[in-house]
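Shown here: the complex without one of its protein chains, the others still in place.
Order of writing sets the chain letters: A and B. Residues in each chain are counted from 1.
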Amino acid sequence: MKSIFREVLRRRLGQISLFTRLALYLTALFAGFLATQPVNQQNLDATFHPPTRVTWHDGGLAVRAYRLVDRSGPHYEVIPGEFHRVRLFAPGFDYKLLGLVPMKRHLLQAESPEARLYLLGSDSTGRCVFSRLVYGSRVSLTIGLIGITITLFLGLLVGGLSGYFGGRIDFFAMRGVEFLMAIPSLYLLLALRSVLAPRFSSDQMFIVIVIILSLIGWAGAARVLRGMSLSLRRRQFVLAAESMGQSPLRILRLHILPNLASYLLVAATLSIPGYILGEAALSFLGLGIAEPASSWGLMLSQAQNIKIFMLNFWWLLTPGAAIFVTVIAFNLLGDVLRDVVDPRMKTQ
Amino acid sequence: MFAFILRRLLTLIPMLLGVTFLVFVLMSLAPGDFLTPIKMQRDVPAELIAELEREFGLDRPWYVQYGYWLGNVLQLNLGYSWSFKVPVTDLIGSRLFATFLLSLTSLLFAWCIAIPLGVLAAIYKDSIFDRVSSFLAYAALSIPEFFLALLAVWFAAVTGLFPIGGATSIEHDFLSAGGRIADRLYHLVLPTIVLGIGGIAGLMRIMRANFLDAIRSDYVQTARAKGVPEGWVMFKHVLRNAINPLVSAFGFSFSSLLSGALIVEIVMNYPGLGTLIYHSLLREDQFVVLAAIMLSCTMLVLGNLLADICLAWSDPRIRLESRD
Partner (left out) sequence: MRQPAFFFPGFVCFLCLLLSAACSRPPSPLAELPVVPLSEDAETVPFPPGQHGALFVSTMPGDIATLNPLISEDASSGAAISRFLEGLTTLDPETGEIIPRLARSWDISPDGLQFTFHLRRGLVWSDGHPFTSADVVFTWRDAFYTKQLDPATGQPVIDPSTGRPRLRFPSRPAFFQMIEGEEVQVEALDEHTVRFTLPQVYAPFLLFGGGQDILPRHILERHVADGTLLDAWSINTAIHRPRELVGMGAFLLESYRPGERVVFRRNPNYWRRDSEGQRLPYIERIITRIVGDSNASNVAFAQGLTDAEGLQPDNITWISRAAATHDFTIHELGPSNSTSFVWFNLNPGSSPEGRPFVAPHKMRWFSDVRFRQAVSYAVNRQGVVDGVFAGRATALHGYVTPKNRNWHNPDVRRFDYDPARARALLAEAGFVMRGNRLHDAQGNPVEFSLMTNNNNNLRTEMATVFAENMAALGIRVELQFIDFNTIIRRTSESFNYEAALLGLAGGAPDPYASKDILMSDGRLHFWNPQQASPATEWEARIDELMRLIGRELDNDKRRAAFFEVQEIMAEQQPLIFLVTPNEYVGLRNRWQNVQPTPLGGVLWNFDALWARPN
């Protein structure tokens, strides 16, 4: 495993994708520290506020002051010559670092309460898009990890066992898998979600979505894993272990699993984007994470409103860019890993 | 051959049964039914609601409803749309056609872009072109479809170059035959690009790899040794062999396009099967959902079948067998 890691780091693309991912996960972990405002703080006098410009002024960081020119736009203008001081590592609203340690310090805070610190503008109720983006990264980044864990666990269990035992178990398991694969997944997703929605609160919805996504996704993994364990099954060392009387579960764990590990790693990395995109699409359609929680797909659904385009509130599209960067980082890493783990699969 | 096709089609039956059963259970578990919005209107008497519930069998347990439905389907009656008040078959035809058309054009689009790009990337392997095109393919693969659709709507809204939504324009019926085709194509441009882009990346990479394999193969070396001009070698021997595997991808990518169209249709407001399913699901219009899901499952199986047949047809070495 260590050598794989080193090998990945040796490649340019590997470095880029690993560092991007590192940055993303750090963002998610330290969301409270990075956020400039509480995630749900509204300001009805500053809806659709443009990103505030941060400048160097008078020997320190400062933001420009803005004035609401036309409420019906709404349209804001910079007030010339007026600045508000902002500070690094300054105290602000309360949050819990890593969800445990109560803290007040933030990366960037405005000194006076009149200052509007919207690094990426504000949305339709005057909430800070940057802060919501930072908090929303938690959803997108964890949903892939949790989802893939459930998927691989199920896939390994069903695929590995049916490949190992073969016969009737194998037959029924594979028919089940084919059945699942035949269902157009998005429709199933919609149906499941509408059934489950009323039984859960918006906080629990996150978990429900992960479970739905992974329940649909495990079939493909199970099929491949079955094939691999089927071929491993006939290898000398497994036959030897069997003749020594080891239990099937033990054989699976000690002999088959380690040989599947590299495949699992690649498969996991390559299928995580599926979960991220799945959650985003669901939330975008209004069927996933709900307000006031924040997720990238949900934030983008606000951008469906045509006035966002017409009035050029481009900052509301930034969640789309965030999804794009995240997904491309995972895809790149998956490809690099595949090259490293199995050069034969390499696309020349 | 026929036995093979027949066997494939037979596997459809348990699958469709299973899928529809699942959908029926799920929809019966879902709260509310299509009458719920009516209950909200202030002048609908309770007697009418009770009457309608009886009429549509909503007061029966779901398995009884499923039984009724299954019986009707066997008589080729797909049921009745509660919210549109017409037989489902009438509703689905035009929508199915629109989605089918969109899938075909996006497939065509993806192929037209991916094959030349893949070939060029293989010929000029490791050049700037190769790198840029593979990066673009990556990017295309990573953009969420709905985001791309959103950007397309934005593009259409801001520039006014393309229509926003719909499959035909307002004056469609008053155009000449040629004008109508052009009008239809014009409305297909943006949805086609949005839906097609996702497919390009995969196809291009396969094409590139195949082409490289083919270049190194013996018969190409032989042809070159015989002094056949390089361009002719590339076209006649390499390209034709490299395209083969793509043919099998045809069927599969077709079925995946069909379901991928759902989000694109919704965001871009294209009147296809996807929008119909989405709205019917929201309205709990059970029979429409069932019929549409059945159709798309059938499409999936037929797509895979088509892929196998195409492959056998293009490469006689492959025989049709019932594979595990």
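Here is the rule we go by: contacts are C-beta pairs under 8 Å (C-beta built on N, C-alpha and C of every residue); 3 or more make two chains touch, one makes a residue touch a chain.
Predicted model only: the values in this text are computed from it and were never measured.
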| item | value |
| --- | --- |
| Residue among B:M15, B:L78, B:L91 or B:I263 touching the omitted chain | B:L91 |
| Touch residues of chain B, complete complex, unshown partner | 30-33, 36-48, 50-52, 55, 83-86, 90-91, 94-95, 97, 100-101, 104-105, 108, 111, 157, 160, 164-168, 170-174, 177, 180-181, 183-185, 240, 243-244, 247, 266, 269, 271, 275, 282, 284, 310, 313-316 |
| Interface with the undisplayed chain - residues on chain A | 40-45, 47, 70-74, 124-126, 194, 197-198, 201-202, 286, 290-292, 302, 304-307, 310-311 |
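Assume only the chains that are shown with their structure count from here on.
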| item | value |
| --- | --- |
| Whole-Å gap separating chain A and chain B, where each centre is the average of the chain's CA atoms | 27 |
| Residues on chain A engaged by chain B in the complex (per definition of touch) | 174, 178-179, 182-188, 190-192, 194-195, 198, 273, 277, 280-281, 284-285, 300, 303-304, 306, 309-310, 317, 320, 323-324, 327-328, 331-332, 347-348 |
| Interface residues, chain B side, partner chain A - complex | 15, 18-19, 22-23, 26-27, 29-31, 125, 138-139, 141-147, 150-151, 153-154, 157-158, 205, 208-209, 212, 258-259, 262-263, 266-267, 277-278, 281-282, 289, 292-293, 296-297, 300-301, 324 |
